[in-house]
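Note that this complex is displayed minus one protein chain, with the remaining chains in position.
Moving on, here comes chain A:
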Amino acid sequence: MECMIELRELTKRYGDTTAVDRLSFEVRPGVVTGFLGPNGAGKSTTMRMMLGLHRPTSGEALIDGRRYDEIRRPLHEVGAVLDADAAHPGRSAVTHLACLARSNGIGRARVHEVLEQVGLSGVAGRRVGGFSLGMRQRLGIAGALLGDPAVVLLDEPVNGLDAAGIRWIRSTLRALAAEGRTVLLSSHLMSEMAVTVDRVLIIGRGRLIEDTSVAEMRDRFERDVLVRTPRATELTGLLTRLGATVTSTADGDLIAAGVDAPAIGDAAAAAGIPIHALTPRSATLEDVYLQMTAEAAEYRATVTKEDP
């Protein structure tokens, strides 16, 4: 499949600080790609470089083979929302969009069309300053859709949105991807990505950590089984002989990895060892993500463990 967004060794330095460090990846059409990383990982800087708002120190970001600032009337090819507050508060929604549309030779009819699509027709004439965050996000997306672009980029689109707003963005993005568009959205929340995106690019400290699919991410990380039994020592020996790695918790429960729950149940039954609880556990995507980015997180709180 053709690749719509391509980053080659993209780097941005501010003095001694390297915000984005030789970042290379590709984003393909037809799926929603998530761009994930902790705060300060360089997501926004990267997106701003893709869109020509920041100049890379070295490397390049190409959209459909060209730098963004080489595209004439780019709204026809790329739609982006970087900042929900980026509309003049004194202008009405319709005027804000009309100004953008006019610069790219897009007519008034299309302005009303996108306002309709994002559900803002009723407040088209109202000043943006009076809009809620959700309405402003919708307005941003309306602006991104103006030119019916093949590539859609959104920076933290669900930040500060309520549940209905989040659901709306999610379905909108999925619909856009289903139409064959290239959709890239950034977020610092794995939980958000897990239900929205197909592919994830994870960055930390400006470097690419992972380029994978959500399904792969779920599969890759080991699962284990929590076992509660009054005869822990015996069961530990039994499971170890089955090839499992067994550790015990402070509560006296066993955590068995490398063997699944049915095998544990069968083995215990055969040996006549009673089982009081048997819980398969899988690492949540959130855990996996935190584990991946722990090293790279710019700021980390010191976690104080509760005393057992």
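Quick note on the criterion: contacts are C-beta pairs under 8 Å (C-beta built on N, C-alpha and C of every residue); 3 or more make two chains touch, one makes a residue touch a chain; residues count from 1.
Assume contacts and distances are computed from a predicted model.
If you had to name the missing chain as UniProt does, which of "Carbon-monoxide dehydrogenase large subunit", "ABC-2 family transporter", "Helix-turn-helix transcriptional regulator" or "Acetyl-CoA carboxylase biotin carboxyl carrier protein subunit" would it be?
Options "Carbon-monoxide dehydrogenase large subunit", "ABC-2 family transporter", "Helix-turn-helix transcriptional regulator" or "Acetyl-CoA carboxylase biotin carboxyl carrier protein subunit" narrow down to "ABC-2 family transporter" for the missing chain.
Hey, which of A:Gly15, A:Gly122 or A:Gly180 is the one touching the hidden chain?
Once the missing chain is taken into account, the touching residue is A:Gly180.
Pick from A:His76, A:His112, A:Arg218 or A:Arg231: which residue touches the chain that isn't shown?
Result: among the candidates, A:His76 touches the missing chain.
Considering the complete complex, identify which of A:Ile5, A:Ala150 or A:Leu239 is in touch with the unshown chain.
Residue touching the chain left out of view: A:Ala150.
Please pick, from A:Ser24, A:Ser58 or A:Ser103, the residue that touches the omitted chain in the full complex.
Touching the chain that is not displayed is residue A:Ser103.
Can you tell me which of A:Arg48, A:Arg138, A:Arg170 or A:His188 touches the chain that was removed from the display?
Looking across A:Arg48, A:Arg138, A:Arg170 or A:His188, the contact with the absent chain belongs to A:Arg48.
Hey, which chain A residues sit against the chain that's not shown?
Missing-chain contacts on chain A: residues 48, 51-55, 68-69, 71-76, 78, 80, 82-83, 85-92, 95-96, 98-100, 102-106, 117, 143, 145, 148, 150, 171-172, 175-176, 179-181.
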